[in-house]
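Encoded as structure tokens, here's the structure I'll be asking about.
The complex appears here minus one protein chain, its other protein chains still in place.
On to chain A.
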Amino acid sequence: MSETSTKKFNIDTVENAAVTPDVQLPWAELGLKQNEFDDVVKVLGRRPTGAELAMYSVMWSEHCSYKSSKNHLRQFGEKVTEEMKKDMLVGIGENAGVTNLGDGWAVTFKIESHNSPSFVEPYQGAATGIGGIVRDIISMGARPVAVMDPLRFGAIGHPDTARVMHGAVAGIGGYGNSLGLPNIGGEMVFDSVYQGNPLVNALAVGVMRHEDIRLANASGLGNKVVLFGARTGGDGIGGASVLASESFDSTKPSKRPAVQVGDPFAEKVLIECCLELFKGSLVEGIQDLGAAGISCATSELASNGDGGMEVELTSVLLRDPTLTPGEILMSESQERMMAVVSPENVAAFEAAMDKWAVEYSWLGEVTDTGRLIIKWEGAVIVDVDPRTVAHDGPVYDRPFARPEWQDALQADTFTGSVQDAARPSTAEGLKAAVLELIASPNMCSKDWITNQYDRYVGGNTAMAFPDDAGVIRVDEETGLGVALATDANGRYTFLDPYHGAQLALSEAYRNVATSGAIPMAVSDCLNFGSPEDPDVMWQLAEAIRGLSDACMELGIPVTGGNVSLYNQTGTTPIHPTPVVAVLGKFDDVARRTPSGWAEDGQAIYLLGTTAAELDGSEWANLRGHLGGAAPKVDLKRERELGEILINASRDGMIDAAHDLSEGGLAAALVESSLRNNAGARVALDEVAARDGVDIFTLLFSETQGRAIVSVPRSEEVRFNDMCTARRFPVSRIGVVDAAGGALDVQGLFTAPLDELREAHEGTLPKYFG
């Protein structure tokens, strides 16, 4: 029985639209503004059909069109030097940017958000977040090789946090583990500002040979357009349901989930099947189906190509045969891809599909009309210039202004505040403070989460969380590889959006350099509140300006990313949270530097100097204070520190390195000791005197541009000479005491590693079981 023959729709054809200009369409329910609907009518020269309205409404949404941020995002493309461009093979605008790794290898990576679905339905929201970003990577012609997931949830003790935590972590694990992609890192931050708006960001990285790079465009007259993978269902159709008026089928299933449902097995098969297509050069262009589904894929492929496209919508294989044309166009069913195949490759394409038992259907072909034509049983229901759908959406210059409260916020420093009344100063008090810090929700061990992710699969994971960066070997012969780190600090960015975004970049850059890799490229996921709030819009504008300035200064380009707006509950936005991912390169991952020391007797050095910077710190956060100035940004120093850490790795001068960031020196010393269960004896008086700070400040300040390293005795002279020659501040603060079983801060306290471990690792199991 043919699925379409039993369907009865009021099909709104282009012909019909032309003669019925006064039909009322539910454009407002679909999220379009009056001026936007007027624009659609102007572009078409008539009212849109129901199907066209569905396409424009979803493609002109904030999520797909970047209409509020576009004017600002432009800076990422403008503040770029020729030097920064030299390794960029594909820039912003494609599914993901591509960077040259050398030896004929290329790497592509991108970070995206799946925030609101993960609040509504944490398991599927987080799972399909992984699925979507992985398909972006496949679309470039790459084999995905790893994933990462920066997470931000509400207060750790809030009853709803456990729901989101269990669901999102299980979803990321359940989906990612089934794809055979190691999860190599991420972040976990708890803060009540994310209670009603958790942030679930997902990063994927893939590698390919240069000749395998694929782009999303439909070119070549007569080439075939094919949809393959999962069938199209009613999940994730969101607003399209208001177009149900086009259906008068009373047997239609009434409630379908707004959140997409993932099928990781289908995705795994899709990955292998696509790689087989790439290997045989069987596709001319390829595009994954994510947000806006077929609307997005057809309009983007067609507008990026050199002609037009004509497809028959009834050829789409359906999971739910009652779907209307508008719903089919908007469906966000997962695990689908669209490709353009030349006629001579059709048979080979079908053989690859059959081998992997993947369903496919030929929808139409590339034309030379410059139009995107979509038909329903032969009748034209969409006839548009695809550029007007995919690229020429509305662009808004949203008003923004520095919030009135910003000055008062910045004036409210932690030092001297009520919350700072009982700052620890005794030996006993300092030890208790260290234990409290490392057991705190944001600084505690994340093993409870990462132990639910497969970090080994693929056999190329050279480092993974909790090391500073995840490291993946790309070429098994030479050891060529990549390092990745993601970072953001919402509190810093709330205090100072321009510098906060730069601090996120600084930390990710520092983490990559700490692992020994040379930073090369940036991807960012900008999580903010409503752009219609001038305060939030100012935060967004400042963050983008800050980030793009800093990328220019550090010499690493932004190759892609994502903007997630409207993250707020009522009128209360989240902290502005620009999550920055930095990708670095290793000639040979064998020289990567792990974060924990192991060899007894090695010297521990502190690189950089410490100032009294407690505003926005984890310590201030623990005391319930947020105000003052974010830590000072010093990109020149970050660059110098990076060069030292990279050289030290290359020349074998250090065996361990850990950057100092949230939680400062206290957190770093504990983490480096616990990593391999090897203790240390440190003396801090001298360096405190040098920097003119007290011991508490030295331990808890979050001054940037610092790291601790462990240096074999035989390398100490060379290491010191290198730092001296570069005039970079360095201080020998202690030695590794592998058998001592304690972190001994001389003259102050001795903390047994067992006690530190219990504090550090007990927190998440206590809250989440």
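Just so it is clear, a residue touches a chain if its C-beta (ideal position, glycine included) is under 8 Å from a C-beta of that chain, and two chains touch if they have at least 3 such contacts; residues count from 1.
What we mean here is this: contacts and distances are computed from a predicted model.
S.K.: Going by UniProt, what is the name of the one chain that was not included in the view, given "Phosphoribosylformylglycinamidine synthase subunit PurQ", "Alkaline shock response membrane anchor protein AmaP", "Amino acid/amide ABC transporter ATP-binding protein 2 (HAAT family)" or "Sulfonate transport system permease protein"?
M.R.: UniProt protein name of the non-displayed chain: "Phosphoribosylformylglycinamidine synthase subunit PurQ".
S.K.: Tell me which residue among A:21, A:159, A:378 or A:459 touches the hidden chain in the full complex.
M.R.: Considering the complete complex, A:459 is the one touching the chain left out.
S.K.: Which of A:174, A:370, A:555 or A:762 sits in contact with the chain that's absent?
M.R.: Reading the full complex, the residue touching the unseen chain is A:174.
S.K.: Among A:152, A:592, A:639 or A:658, which one touches the chain that has been omitted from the display?
M.R.: Answering carefully, the residue with contact to the hidden chain is A:592.
S.K.: Of A:356, A:396 or A:728, which residue touches the hidden chain?
M.R.: Of all options in A:356, A:396 or A:728, contact with the hidden chain holds for A:356.
S.K.: Out of A:10, A:281, A:572 or A:714, point to the residue that touches the absent chain in the complete complex.
M.R.: Only one of A:10, A:281, A:572 or A:714 touches the chain omitted from view, namely A:714.
S.K.: Quickly run down the residues of chain A that touch the omitted chain.
M.R.: Contacting residues on chain A, toward the hidden partner: 170, 173-174, 177-180, 263-266, 268-269, 272, 356-357, 450-462, 473, 476, 479, 588-592, 594, 651-653, 655, 676, 712, 714-715.
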